[in-house]
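Sharing a structure with you now.
Removed: one protein chain of the complex. Kept in place: all other protein chains.
Chain naming follows the written order as A, B and C, and within any one chain the residues start at number 1.
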């Protein structure tokens, strides 16, 4: 089961609204359960370098069916998944990637990049909550 | 000068409407004048393999400030630009990438993939015409 | 708005002059606001491995509209952007990438590599100051 385009567009809209409310400019990316791109929006003036980061956050979350912020502690020097970012053409393991769930099933993920990781995560959460 | 997100979203909507009208399922991608991603939509059931093709069509059109269908004849065996597709991490040189113009200036491009190249081009044109 | 070739060439010349003054051999790279290459010079005897580093420093600064030295503390183990370098085909997050500004707008960036990061940054600053 996969997030639909209609759901993805609701996510993008809610995320943009939240981003504007906290005075940030974000890249927002939605992928399906196979980590394939469904929808994307770069707000005017958002960092170009965050296009790829938003995408990689979404893909990382969907590939491992967990929010990217969960992975952060596991990838530090000495930790069990140290340097896992070298796989899959590049992962991003800091906050801003959030899984999308239908019941217990992960049906995709949203990734956000453009501000602090706390802001990024908050905007991704706001988007995910609006999936419907 | 670059296409705005608002313009890009109008393009995505018009392209989806056209795609539905001709009974196709499309991937639609908008990039700015620097070939950086602005907005994207994959219609439910559209080919996943067309995600990258739509993106590369848009990037190819923006990189060379011409519709991708113009390049097709030039890249055939024996023609002057044969195998140019090996540059820039991969080009797509068949129809479906259309430049976005403000007056004479190229401010971005839209790329569409998911059906025949004629359909793809028609949907990209419909999108571009709605930029506003 | 983008840095022009004439401005880029002034940057390259000033950077080379500074590099010679402090007895170093540098790779110097100028990109536009979309992180696309505008001009480049490798001084005779400069490290070949620094060609790509100068390029990535310039791209990183332009992609995120900030000097690369600002990013260093944020990408350390345990810090919020740890391993962000895996995005965008590779970032460089130590000093030597400096944004180019016209008023408040970032119109490109210069990246320098070939000596200590302090020297690299000083040469990049000298280049940026000569943009005109």
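Here is the rule we use: a contact is a pair of C-beta atoms (placed from the backbone, for glycine too) under 8 Å apart; a residue touches a chain by one contact, two chains touch by 3 or more.
Since we're looking at a predicted model, the values are computed, not measured.
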List the neighbours, among the chains on screen, of the chain that has been left out.
B, C
Under the stated touch rule, tell me which residues of chain C contact the chain that is not displayed.
4-5, 8-9, 34, 36-44, 48, 51
Even though one chain is not shown, chain B touches it at residues 34-35, 60, 62-65, 77-78, 80-84, 86-89, 91
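In this text, only the chains that are shown with their structure count from here on.
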Under the over-half criterion for shared residue numbers, do copies chain A and chain B use the same patch or different patches to meet?
same
Where the centres are mean C-alpha positions, what is the separation of chain B from chain C, in Å?
32
Which whole number of Å gives the spacing of the CA centres of chain A and chain C?
29
Report the inter-chain centroid distance for chain A and chain B in whole angstrom, where each centroid is the mean of the CA atoms.
25
At least two partner chains per residue is the criterion; list those residues in chain C.
34-35
